[in-house]
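With one protein chain withheld, the remaining protein chains of the complex are depicted in position.
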Amino acid sequence: MALKFVRAAVTVAGLTLATGATASECIAPANPGGGWDFTCRQVGKSLQDLGLIDSTMQVVNLAGGGGGVAYAEVVNKRMEEDELIVAASAATATRLAQGAYPGNTMDEVRWLATIGADYGVVAVAADSAVQTLPELLDQIKSDPTSVSVAGGSAVGGWDHLKVLIAANAYGIDDVRSVKYIAFDGGGEAVTQLLAGSVQAFTGDISEAKGFVDSGDIRVVAILSPERLGGDFADFPTAKEQGVDVIGANWRGFYAPGGMSDEAYDGWVAKIAELYASDTWKEVMANNGLAPLDLQGADFEAFVADSVAQIQQISKEIGIIK
Amino acid sequence: MSDRIFGAVGLLIAIVYAWATLQIEESFLSDAVGPKTFPLGIAVILGLASIAIALKPDSEPEWPSLGRLAEILAAVVVMVLYAEFLPVVGFLIATAFATTYLTWRLDTPPLQAVLIGTLTSGGIYVVFKLILGLSLASGPFGF
Partner (left out) sequence: MDIFTNLADGFATALTFQNLALALLGTFLGTMMGALPGLGPANGVAILIPLAFTLGLGATPSLILLTSVYYGAMYGGRISSILLNIPGDEPAMMTCLDGHPMALKGRAGEALSLSGVASFVGAFLATWGLILLAPQLVKFALLFGPAEYFALFALAFATLGGVSSTNQAKSAFAAMLGLGLAVIGVDTQTGVPRLTFGEVHLYDGLDFLVAIVGLFALSEVFIFLEHRHGSADAGKSAATKIGRITPSWSMLKATTPTMLRSSALGFIAGVLPGAGASLGSFISYSFEKRLKDRDGTFGKGDPRGVAAPEAGNNAAAGGALVPMLALGVPGSGTTAVLLAVLLSLNITPGPLLFQNNADVVWGLIAALFIANFMLLAMNIPMVGLFTRLLMVPPRILMPIVAMVSFVGIYGISGSSFDLLVMIGFGVMGWVLRKLDVPLVPIILGTLLGNTMENNMRRAVTIANGDYGTLVGSPLAISLWAVAIIGFVLPLFVGRLVKARMHARRDTESSTSD
């Protein structure tokens, strides 16, 4: 038994050593297993598979403050590094907009590129009488206490904001009256929809897909600019139902603010090449990621826009002053 | 006597806890219960339990002598220094020092303690960094 252990240990150690000569590093601002961790690992692996980086990208988990600890670490201590990227998503922008990273703002780092987006959906249980988004919003309008909407993010988080933006666009004046119940993740929220505890679900398309396929829930609206392809073609957009809302949970990276232009352009080019590759198309298809192709200056502008938009909505509904 | 002091401290903690709870700034967007109800309930039960402890104390525990207490305090200081210096000097050096100190204070001859400290530090490095692939603090020399 002991001999076997030694052999196993040596095998593993060998593997780690062989791939362990690291040049680049990716910070996942959460514990292993979450979305950001996954972004780092999946991109790191694909970059290496494609030969865009020479050695394995080292993934470092720096959890805390919903990404705030990592953000502060990069801004305060690692501003000048060229071989460092950090995973980010719409949640990062939301928190920055709401001032949830105390003392930090979005222009302290350089935004690199996106690797795809997860569009928001609004869904009801299959046996619900509600068929369309306007029907649901009408119900909320006439009696807000009768509809509980479940989502996987905290109050004021992205899943919540999506519903509020939709309600706002539909002409519900006091969006604060919309009853939102926060659960620990989209899966738990869908389960409570099935259990009948709540009447509607707001989340990302990837969270809802399995339950749509099985016929347990019905998507009343997808918050994308136009209908998606493939399996998702049946979902009506909010826009075509007269509610002008787009909600995309993008995934991407930022880099230290002091990164040299040369290194910054290098990373942007690498991620752009990754995004264009067939390997990545497959990863996106597997994970329910929809296309969102923004790099360099375009991405910087996009983040700035969404921060401004979230700030405005958050002020309107009173989450921030 | 210890339990009476413990109960009093517990009551103080409960009061401070309740006070800190009341300082929570509620947002405009609250749920039906609010963020304060649950912690206030905790503070109340915490206070009641503390009063019960103070009123019905158990038999006196055996407290260490002042010397031993200083020993523990010194260990805490070393551990705090370890936590602070870990990212600065790197894992191997910091761990070797901290282990050597603890081993020495547990009555190991100094030379042997240094040896054990070095071996422990190296051993943990092999298991955690090389076998399990965790990222440990790397310090100025890369280890």
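So that you can tell them apart, the chains are marked A and B in the order they are listed, and the count of residues begins at 1 in each.
Definition applied: contacts are C-beta pairs under 8 Å (C-beta built on N, C-alpha and C of every residue); 3 or more make two chains touch, one makes a residue touch a chain.
Not measured: the values here are computed from a predicted model.
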item: Contact residue for the chain not shown (choose from B:8, B:49, B:89 or B:130); value: B:49
item: Contact residue for the chain not shown (choose from A:45, A:141 or A:281); value: A:45
item: Interface with the unshown chain - residue positions in chain B; value: 2-3, 6, 10, 17, 20-21, 24-27, 29-35, 38-39, 42-43, 45-46, 48-50, 52-53, 56, 58, 61-64, 68, 71-72, 75-76, 79-80, 82-84, 86-87, 91, 95, 98-99, 102-103, 105-108, 116-117, 120-121, 124, 128, 132-137
item: Touch residues of chain A, complete complex, unshown partner; value: 1-2, 4-5, 8, 11-12, 15, 19, 31-34, 37-38, 41-42, 45, 56, 59-66, 68-69, 72, 98, 100-102, 145, 148, 154-157, 179, 181-185, 187-188, 190-192, 194-198, 206-207, 209-211, 213-214, 216, 286-287, 319
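Simple rule for what comes next: only the chains that are shown with their structure count from here on.
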item: Cα-centroid distance, chain A relative to chain B, in whole angstrom; value: 35
item: Chain B residues touching chain A - in the complex, by the definition given at the top; value: 27-29, 31, 126, 130-131, 133, 135
item: Touch list for chain A against partner chain B, complex; value: 9, 12-13, 16-17, 20, 58, 60-61, 155-156, 176, 181, 317-319
